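Of the protein chains in this complex, one is absent; all others appear in place.
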Amino acid sequence: MPMPDALLPASISGLTFEVGNRRLVDDAHLELRPGAITMIMGPNGAGKSLLLRLLHGLIEPSAGNIEWGMRARGDDIRQRQAMVFQRPVMLRRSVAANIDFALKLRGKTDTEARDRILSTVGLQDRAKQPARLLSGGEQQRLSLARALATEPDVLFLDEPTAHLDPASTAAIEDVVREAHRAGTKIVFVSHDIGQARRLADEVIFMHGGRIFEQTPAPQFFEKPKSPEAMHFLAGELVL
Amino acid sequence: MKVQSIFAFLAVCTLGFGIPSDTDASEHSLILQSTTSTANSGLYDHLLPIFEAASGIKVHVVAVGTGQAIRNARNGDGDVLLVHAKAAEEKFVADGFGVKRFDVMYNDFVIVGPPSDPAHIAGLSDAKKALRKIAATRAPFASRGDNSGTHIKEKQLWAAENLNPAKESGTWYRETGSGMGATLNVGVGMGAYVLTDRATWLSHGNKGDFKLYVQGDKALFNQYGIILINPAKHPRVKASAGQRFIDWILGPQGQRAIAGYKLRGQQLFFPNAIPR
Partner (left out) sequence: MQDFAAAFIEAVNLLARADSDLLEIVGLSLRVSLSAVIVSCIIGFPIGAALGIGRFPGRQTLIVCVNALMGLPPVVVGLMVYLFLSNAGPLGWMELLYSPTAMIVAQTILVAPIVTALSRQVVADLHAEYEEQFRSLSVPTRTAVAALLWDARHSLATVALAGFGRAIAEVGAVIIVGGNIDHLTRVMTTAIALETSKGNLALALALGLILIVLALTVNASVAILRGASERHANA
């Protein structure tokens, strides 16, 4: 069972990512607390995906500090997190084998666990099929299932439903809610305002690499602190 | 997983067959480094089973042409050497790589050529004169060009006429750098005269429309020699098996077998070992 208290709360300060002269993530400060579904929102190119990758340890920051509940950085922390990417990466094997792969990484060879996980995303009937032949929505559900198979404390999702139809989107959101109920911390990037309204407990708003606010959801949607967020919510192009 | 096990099975099979050395280290077999005319003409196919039946020793023939055979023998990669380049053979023994050289058998060289016979050498029994006419008319001539016994003989004949066709290499004089068979293929293909040993010519499957023009000259005499590779230089040489083969081929049984080999009714090799 995930124990969010171990990694969380996490405190991020001065996080910066620079390429050449451009700051793609600029002096980010935020807090990740257990229990809330945190949505990161903002227009395209705001740096949301980059921020996620920095938090997950896939990219090294140019400056700044990420302090998890445990002091050490590196593989130890990343192993207790998982990420669902915008485009699912399917291993060229069966659906079941994809889950087995993740389970084996954490030392589990339990077919029962695999079947259970496939059921939670409704793919138990597809267990033997080549994963690459699944539809986009099914592949993303499999991706999500694979991520959850590692029993992460923190689950990052990078616009997982951006390319999916409404039915698949609903399915993904259901599973995310379920995982959250079971105790997994959710950090979810989305540019879809409707999705944020459905899911978010708190919203981090980003624009131009900078974090403008971290606000509880009801307040954010009612009356955001920053004018940029206000324009964004109003459906305007925020430049 | 099934596919993996099939591949694993294949791997085990082929490796299992491949890795253990299957050269015979005992003296039940020996390696004969040889010129190609004796092999390609079918002489060994006739001769060696007789020897094997008599001695229980299998002879493995590496037929590569005189130059390479001598080189291999110098490296000790064989037990017996059989070629037809007397001077080179004697040097081989003098340098200590061979024990002793013996005459085994002889045949002769002939000159073959295209039906048009541009140099008009048909019927000549003087080989040197024929070559002089070929050079004079600049008729195409395909040479071995590979320091084989045949090539050495050819060079001797040109030299005796004070001719140096190598200067014109690439024009009418074409050096193939190849074995007798390959050179014959080239000659037939381009309508060029070729100096060849009679055995290879008679057994060659691609004569095209070529005719045999010059034969019978004493200068075209072709002597084959056999030498035991020196175990003092290369301890792994199978001296005992090698000597048995030499003794047999020089003895009455071997010499009779050589004479008994005929291709299309013609005897190709004439035994002339000195009785011991």
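Per-chain numbering from 1; labels A and B assigned in written order.
What we mean here is this: a residue touches a chain if its C-beta (ideal position, glycine included) is under 8 Å from a C-beta of that chain, and two chains touch if they have at least 3 such contacts.
Fair warning: this is a prediction, and the values are worked out from it, not measured in the lab.
Just name the one of A:Ala6, A:Ala63, A:Leu105 or A:Ala182 that touches the chain not displayed here.
Going through A:Ala6, A:Ala63, A:Leu105 or A:Ala182 one by one, A:Leu105 is the residue touching the chain not shown.
For a quick check of understanding: of B:Ile31, B:Leu157 or B:Leu195, which residue touches the chain that isn't displayed?
Checking the options B:Ile31, B:Leu157 or B:Leu195, the one contacting the hidden chain is B:Ile31.
Decide which residue listed in B:Ser55, B:Ser203 or B:Gln267 touches the omitted chain of the complex.
B:Ser203
So which of B:Asp77, B:Glu90, B:Asp117 or B:Glu175 would be touching the chain we can't see?
B:Asp77
Footprint of the hidden chain on chain B, which residues?
1-3, 6, 10-11, 14-15, 17-23, 25, 31, 36, 40, 60-64, 72, 74-77, 179-182, 184-185, 188, 203-207, 234, 236-237
Hey, which chain A residues sit against the chain that's not shown?
56, 58, 75, 78-79, 81-83, 85, 89, 91-94, 97, 101-102, 105, 128-130, 150
Keep this in mind: only the chains that are shown with their structure count from here on.
Using mean C-alpha positions as chain centres, tell me how far chain A is from chain B in Å, no decimals.
Chain centres of chain A and chain B, defined by C-alpha means, are spaced 79 Å apart.
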